[in-house]
Structures are given as C-alpha cells and as structure tokens.
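A protein chain is absent from this complex, but the other protein chains hold their places.
After this line comes subunit A, so read on.
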C-alpha cells in the first residue's frame, strides 16, 4: 500500500509539470495580454492610454519577454519560494487572493458532496429496492428534473422568489453584518443559513447521476445468488440489503470524490456568479477574461493539485473499502 502511494505521488510530479505548462500556454493563447485588455477597458471609458506608456508598463510586468522566460520566472518562484507572483489586476500577491476563496470552495464542495451522497443514497436505495413502483418513478423524475434544469436557472428562480416574496437578496455567503466580522459562532451560523441555497442547487445536478448509478449497481447485486441464499436462510430483508449489496453498490460514491473539486470550480462558475458567492469560480473567470495570467495560472495550478490529491484519496479509500480492488496490476509479480 505504501509503495503504491509513493509511486502515485511520484507520478504526480510530471503530471503537475504538464498541467502548469498547459495552463500557462492556454492563458497566453488569446490575442493580446493583460495590458491590451487593461487599455481596452480604459478605452471603453474613453481614457486613452498612450503607446509609450503601454510600452513601459509592458516592460515592468515583463510581458515583452518570450513565453519560456515568463514561464520559467513563474514556475521557478513557485517551486523555490512558494511565490505565485503578482496579480496585475488586483495589484496584490496571488497567494493573498486565492486562499480565502479556496477555503470557501472546499467547504462548499465538502458540504454539497455530503448532501448529494445523502440524497442519492436514500433515493437510489429506495428506487432499487422498490423497482418500478410509483415511488421509484416519482423520485427518479425529480432527480432527472434536477439534472435537466441548468443550475443557474434554478439559482435565478430561487433569487427571484426571495426577492419577490421575502424582500431580501440571497446573494453572497454572509449577511452584511457578518461580511467583515471575525469568525465567531454567529458568523458560522450565518454562513450555514446562506450555504444551503448553493448546496441544494449544486447537489440537484450531481444527485441524479449518482442516484442512477446507485440504483443500477444495487439492482445488479440484488439478483445475485448470494442474496437469494441469504434470503432463503431467512435473513431479515433490510438487514440483508444493508449488509452486502448496499456496501458493494457504494463504490461510485467514493470514486467521484476526486472529480468534485474541478466540477465545482468549472461547472458552478455560473451559479457562483449569479449567487454572488466568494468562491474561486468567479475570480478565475475574471482573471481569465482580463488575462491576469499569474492569477489565472496559479488558480489552474492549484485546481490541478487538488484534483490529483482528490483522485489519489478516492483511489486509496476505494481500495480500502473494497477488498476486491488491487493495488498492483494482476500480471505483475
């Protein structure tokens, strides 16, 4: 097991290198750079920036240098000193910008994953055990609606309802009075009160597929001979299901852990933008559209790391929960 983990960790290094190179390259693909975007933004307000001025700024930001020089400066600073560089747009070190948001993103990810699991577990089990019953159809239908409705639409509907009928905005993760307050029990409770809306919205999308997988897996197990045998021996039905088939059907829950973070960040950008959540998605979107390359690059980098760690974690958990899974390839001895 330890050997397995060590090998996986070693493989991560070239993967990370590839991720960093690719993300830095992609950020540079669109025409222009941060300064042209900046100049264009100023131009939109009819504040024209002189060409000489742009040239000097270009030099200051190092944007006039070739790709490999820029990349090297960025990556060597990260590796040697943990310095992610400076965000052009915010005029701040990147690291001071991303941690807060990464924390809230992680929190949102963990809570909505747990919520998705809970919903999917209950509905999936029910609809497998009571296959083709009215309840099966009903819950499956609900699940599919969740899958088919775009998340941002759901967010907008919820926002409209709370604006129209409760006269308050649902945006953000904190009430104004807690916005800048230090952490306290009150603030945590306030966060919880705001958190359920994005959690429900994000979970509705994820739950449907997990429900289906759960249902299908459980159905497979339910018709296995060992189930029939156990039943013939007079084992109580619910105890029987919970003891064997259910546990085997749980694999997809664990194996998706690794994907949760990247899906949340890329897939929920629109939800976060609509709901005004201070998570990573909107900041990443903003960084990309203003071509704030060190910020965007570092973000993609962090997400890459999180994804790799998530995948590793889910693999380890999976192997640990399900003894049938082997660490080594079968053929290798």
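Brief remarks on what is shown
In this text, a residue touches a chain if its C-beta (ideal position, glycine included) is under 8 Å from a C-beta of that chain, and two chains touch if they have at least 3 such contacts; residues count from 1.
Here is the rule we use: contacts and distances are computed from a predicted model.
Think of the chain that is not pictured: of "RNA polymerase sigma-70 factor, ECF subfamily", "ABC transporter substrate-binding protein", "Urease accessory protein UreG" or "OxPP cycle protein OpcA", UniProt labels it "ABC transporter substrate-binding protein".
The chain not shown here is touched by just one of A:14, A:66, A:182 or A:225, and that residue is A:182.
In the complete complex, the hidden chain is touched by one of A:20, A:116, A:151 or A:272, namely A:272. The chain not displayed touches subunit A at residues 30-32, 36-37, 39-57, 60, 83, 86, 89-93, 96-97, 99-100, 102-103, 106-107, 110, 114, 159, 163, 167-169, 171-172, 176-177, 179-183, 243, 247, 272-274, 276-278, 282, 286, 290-291, 317, 320-321, 323.
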